[in-house]
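The structure appears right after this line, and notes come after that.
With one protein chain withheld, the remaining protein chains of the complex are depicted in position.
Per-chain numbering from 1; labels A and B assigned in written order.
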Amino acid sequence: MALSRRQFVVGTSAFALASPALMGRAQGGGKITFASILDLSGGLDIYGTPMAEATKLAIDDINAAGGLLGREVELKLYDAQSSIQLYTQYATQAAAGDRAATVHGGITSASREAIRPTLARFKTLYFYNTQYEGGVCDFNNFNTGSTPAQTVAKVVPYAMNKFGKKVYIVAADYNYGQIIAQWMQKFVAENGGETLGVEFFPLDVTNFGPTITKIQQAKPDMVLSGLVGGAHISFYRQYAAAGMSKDIPICSTTFGIGNEHKLISAEEGNGLLAAYSYFEKVDNPVNKAFLERMDAKLGANRPAMNELSVRSYEGAMLWAEAVKKAGSIDYDPVWNALRSGLSYEGPSGKLTIDPQTNHVIQNVVLAELQNQEFNILETYADQPPADTAMVCDLVANPTLSTFYFENGLAAAGIK
Amino acid sequence: MDLVVAIGLQLLYGIANLALISLGLAIIFGMMRVINLAHGEFLMLGGYTVVVSTNAGVNIWVAMLILAPLVVGIIGVVVERLLIRWLYGRMVDTLLATWGLSLLLIGVITSIFGASTASTISPPLGVVRIGQYAISGYELFLIAVTALLLGAVWLTLRFTQLGLLARGTMQNAQMASALGVSTNRIYMITFGLGAAVTGLAGGLLAPITGVLPTIGATYIAKAFITVISGGASILAGTAAGSVLLGGINGIFTFLSGPTFGEVALLLTAIVLLRLMPRGITGRFFRKSL
Partner (left out) sequence: MNQDIARQMRPAFAWALIGVVFMFAAPHVLALFTIINLTTAIALAVLALSLALIWGHGGILCFGQVAFFGLGAYVYTLAGINFGGSTWAVLTAVALTSLFAAALGYFIFYGRVSDVYLGVITLTVTLILFSLIRRTSGPEYKIGKALLGGFNGVSSPPLNLPWDTRSFLFPEQVFYVAMAALILCYLFAAWLMNTRFGRVCAAIRENEVRAELLGYDARAYKLGIFTIGAGIAAVGGVLFANGVGRVTPDVFSLFNAALTIIWVIVGGRGTLIGPIGATFALFYLTSALGGQSVLNNNLVLGVILIVFVLLVPRGVAPTIADWVRARRGGAAPDRVRRRRRTPEDKA
């Protein structure tokens, strides 16, 4: 028989339940452990560091409000050092060693896929607070970040309306980039546009000259970017240096979450369009207070807040709301509370957990970059995770633990 | 026709880019047989020097052409005095030491500036138009600077007292030492110069690449492979390695995308070393510098 890790996990989670050594997370009146695993060094730290700061603030806020169920919450923060192997290690340590009530974290999909089975095995609630390509359908895994049906689906028609129908796609050459490029092509086609070219870049490419020449040759109306990481910042700079940013605008659903808009100069970034579920200029009292507390905590060196960092804060808060509602930190009551249509009003606005997908119904904001600041153009309230909902139904089948888009959209039956 | 010119210039820039990031490593490896795994971080330090000083109001040209090589050169001399000089003749131990140094530099810069630093510089010099195509004037400038830099190193090695002593030390350190040359000093100066050239390269690339503490990792493998493929001569090796590998990378990037461009570069290096086990200058241009 073909044995998959999934079947193995189902087998072993029963084992975990039966094993007395693993019980007892709920007993006693000591501190509640909240574990977070993020990349705080190595190439991914541009994403991980602000996420960690926001998580720390969330735990401070929870404790300042008297903790949970009268107990103090303690943050165990692990630095996975941009290594997949360390993710698995720390997930095991957090779940089986620290007996954490919940584990948050993971930045790349690879890191999430590495720790998802471990945390399911040890029945430890897992929150992945990063925007990603969609498609995870896992009873134990709550995905709070925005997905392509929420962001790409908004930015593509808006931009095509504004700039024209012909599109050139550049994306990072790994799963996320390849899948996001498929989503982009899908939404471009659905809106009557045409994709002139798609180009993928290894994560360590710093010379984008040949591609810029190809774009000049293809003469698209705009460029859609799914580039990721520090080296790819070079694309935006070289694109501007070749005088392109004034002629052919760029839209992206990855630019900004590593605070790239602060790393390139104002004139290089001006006019770029992006869509996320949060920008610093989101106008509501919760956000204002959040940014003030962040300023007070970190002072002048505060990194710009983006969806990744704010969602790390909100993910922690969503879990805390569920604990309050359940009146317990035991797995089943909290799990039920999370899936009871739980809502939380955070800096990005209202967030509601969708029990069908364990994803989050959230606001989506479209913004334009000017002078290293994103100015909000449009707000779309309460956007559902429609992409994942096409393939995933955890209400009908609450033991699923699958990543449907792992091998692209065609493999998941999406045209 | 315009397309041919545009592609030609891009190819040339790809080659110059490779030569620029490799030259400092080649000087240090060619002269001292030290494989500097902190080379990428020296490039990063050059970039940070430019970003930090221009954010503080220094003119960008001063920052790139004077401050970056100066700062990184001084760091190079300090590193040589404190660390490298204890390890001469132990090539493998220099691997460990410079790997440690690489981590240390990333750690120090991250601790001071955080995981990223806001930048306000953009490439100067505007745009050069070729029909429907446009190439950044700054990239053309970089091609010229790379050529000048190679020329300057050649002149130094060929015509100056220092160059003579350096070449002598490189060929036979014991003999040079016996003739009264302070090889110790030559090594210190060479390492400092190699670091300064690397700092200059990092500074020059700062306006058109990302400047982050971890950015060095994206350069080191390519620079290392170029230098070794080039072989023992500093200049001819770097130039030949860059032309061959950069050219092939560029052509394949145009034909089939950047990933296969990278793979073609790597495959070429393998085949090349199989055919010429001591690098290009181990077979051709043997007498060159």
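Here are a few things to note about the model shown:
Methods note: contacts are C-beta pairs under 8 Å (C-beta built on N, C-alpha and C of every residue); 3 or more make two chains touch, one makes a residue touch a chain.
Treat the numbers as computed from the prediction; the structure is a model and nothing was measured.
The residue touching the chain not shown here, chosen from A:63, A:83 or A:352, is A:83. Note on the undisplayed chain: of the listed residues B:162, B:188, B:251 or B:273, the one touching it is B:273. Where chain B meets the missing chain, the touching residues are 31-35, 37, 83, 86-93, 95-97, 99-108, 110-111, 169-174, 187, 217, 220-221, 224-225, 228-229, 259, 262-263, 266-267, 269-270, 273-275, 277-279. Mapped onto chain A, contacts with the missing chain fall at residues 1-6, 8, 12, 15, 21-22, 40-42, 52, 76-81, 83-86, 88-90, 92-93, 95-97, 108-110, 113-114, 117-118, 173-176, 178-179, 200, 202, 406-408, 410-411.
Everything below uses one rule, namely that only the chains that are shown with their structure count from here on.
Rounded to a whole number, the gap between the C-alpha centres of chain A and chain B is 37 angstrom. On the side of chain B, the complex with chain A involves touching residues 3, 6-7, 10, 13-14, 17, 106-107, 110, 114-123, 126-127, 129, 132-136, 138-139, 205, 207-215, 217-219, 221, 250, 253-254, 257-259, 261-262.
Put simply, chain A touches chain B in their complex at residues 41-43, 45-46, 48-50, 173, 199-202, 204-207, 209-211, 213-214, 216-217, 219, 230-234, 237-238, 240-244, 258-259, 262-268, 301, 303, 372.
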